[in-house]
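All protein chains but one are shown at their positions in the complex.
Right after this comes subunit A.
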Amino acid sequence: MISRLITPTRLCVIMALAAFGLYAVAISGYVPIADLSATLLHPDPASFGQIYVHYSLLPRIIVAILAGAALTFAGTIFQQLLKNPLAEPSTLGILSGAQLAITLLSLSVVTISAFQRDIAALIGGLVAVAIVSGLARKTDFSPMTLLLCGMVISFSAGSASVILALFHHEYLRGVFIWGSGSLIQNDYSNAIALAIRLIIFVPVLLLFQRPLAIAGLDDANARSLGLSLPSMRALVLFIATILAAFVVARVGVIAFVGLAASHIARMAGARTLNERLFWGALIGAFLLLVADSIVLVSAPIIGEVPTGTITAIAGALLMLALLRSASPSIDQLTPIAEHTSPRPTSGRALVFVCGAILVFAAIFSLTEQLFTHGIDPWGILSGRWPRVLTSASAGAMLAMAGAITQAITRNPMASPEGLGVSGGAGLGIIAAFFFGGMGSPLMPIAGGIIGAILSFSLVLAVARRRSYAPGPVLLGGIAVGALATAIISLIVASGDPRASYILAWTMGPTFRATGIVALIATALALIGLALSPLFRRWVEVLPLGDHTARALGINPGRSRVVLLLFVATLTGIATLVVGPLSFVGMMAPHIARVAGVRGQTRMLFAASAIGAALMITADWLGRAADFPYEIPAGVIAAFIGGPYFLWVIRSNGKTTSRP
């Protein structure tokens, strides 16, 4: 057994030795070892080396320890509370919520004080958790629902942060450096603030350790012991969120440390909740310390890389590894009751109505303000038709992909954006920019395609062992998405003027559409639509369960792979033309269903028309809302999609509560 060789104690000692060894190397570059005690106690104000070690490196070490411990402590509590092995401050949306709140605040005040930053992070984090847990309550905090909600909140908050970055890049650079999780310190203020918070919040949370340990068993058990589960859950969730948000306020977004450390603690043999809390916090502290010491020592060679970026990249890879062996509970996607239309409507007529709406949206967008510019309308039209056509075909492809994803996962919240294709395409586009330059418009497209293929293969490889069950596929997609986010935030913080260009590309610039791209996208959308009826049987049978599928002569694993490949191709192409964050794939099928469309083929056609109309509208809004500044259509769609998502959950709640 590995657990005999690796005990939590040994692990901590090894990590501590590694980290402190690296820190010692860094410190010895500033002060001779003989002066170390003087440096620690009474640094000579005339010696930069001593002052730097005293006021910058030492607090940095303390902050790394405290932040790592606090994030893992909070993460372990979330995991126990929500019975979800993948819960942690970042997957619940706390980190991105706090980041968005701080970004907004720094746009409205000239200089932002540490106290204001704390309050903003607190509000942002709590709002995110309130939304995520409010949504997940319907399904009794099912792991899948929770993570999907967290993902949507992170994406929405992230896209709002990105649009602010686009428009205020010169002014917000400091915020983005903070946000990417740099642990560089100038004094002891952060170290002291974090210490005080840990001293207050850890004992408070430990008060709940007994009820938490019971809650971890199951709800029926807890209820028989006379605990009011919902109120206890809410309270503990509230306190742990405050702890996590306070850490973000001081050190920025350090994702996945909580997740990684608590899993390492478990693998190393920490079994009971107490053991996991204690060893998890220690391992988290040393894990962040190791990551930070590597960053510190390598900074003179490869430049300043924020520690948060390193942890996010390592954490996303770890999450993929964990998915291969995680408990089977995350295979289960809890189906949410569908809002059913009370009156049966003719499906065929509805499909025509959707088509008519699409035509109307297209004509409106093409002709709007056509004669007010005082120039040849044909000049305007020649610039407009490619973007309208591109938006429409991307919207249709996403909607098709979404309809299939939702059908096979039986979850109306599933969105094809969660397959990892979009994140991979984004990474590929970025790689193309940095290694190939921006000269040819083909470079980013090629990069995007390669990135999408690679990341989707990665997700499939992870999900293979579970015969491509929807849960692991979507979670793998989330991990790849997190990887993309981390790298994008690194570039935004670097100050390279090309950052805004990359942001624009990853956010769906329909205004870049050229005639040829528009025609290709349209052709592909039509081919997809023509092929989709071939998959009808699979899409209808797979949701009935693997046993039923096999009884009907369908190999569930193989048919799921084919469907996922189809979905991924559609999503990948759409991502390349409109960017990764649209929610159109989630919204369009849902609108079609609420309108009363039934039957897979009609569903696909109606959803495609609605998706196309949505994207055309988003493109037009992006053009008109802040003229002459253009907002990427993908961002507009995400802004519409976020609230729509909340509304879906709310109305689902109403139907389930109805007898």
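The rule we apply is simple: a residue touches a chain if its C-beta (ideal position, glycine included) is under 8 Å from a C-beta of that chain, and two chains touch if they have at least 3 such contacts; residues count from 1.
The working rule: contacts and distances are computed from a predicted model.
UniProt lists the omitted chain of the complex under the protein name "Iron complex transport system substrate-binding protein" (options: "Iron complex transport system substrate-binding protein", "Mg-protoporphyrin IX chelatase", "Electron transfer flavoprotein subunit beta" or "TonB-dependent receptor"). Contact with the chain that does not appear here is found for just one residue of A:Thr7, A:Ser56 or A:Thr601, A:Ser56. Only one of A:Thr9, A:Ser457 or A:Thr514 touches the chain withheld from this view, namely A:Thr514. For subunit A, the residues in touch with the chain missing from this view are 30, 45-52, 55-56, 111-113, 166-167, 170, 173-175, 177-178, 182, 184-187, 299, 303-304, 373-375, 379-380, 383-384, 437-439, 441, 494-498, 500-501, 504, 509, 511-512, 514, 623, 627-630.
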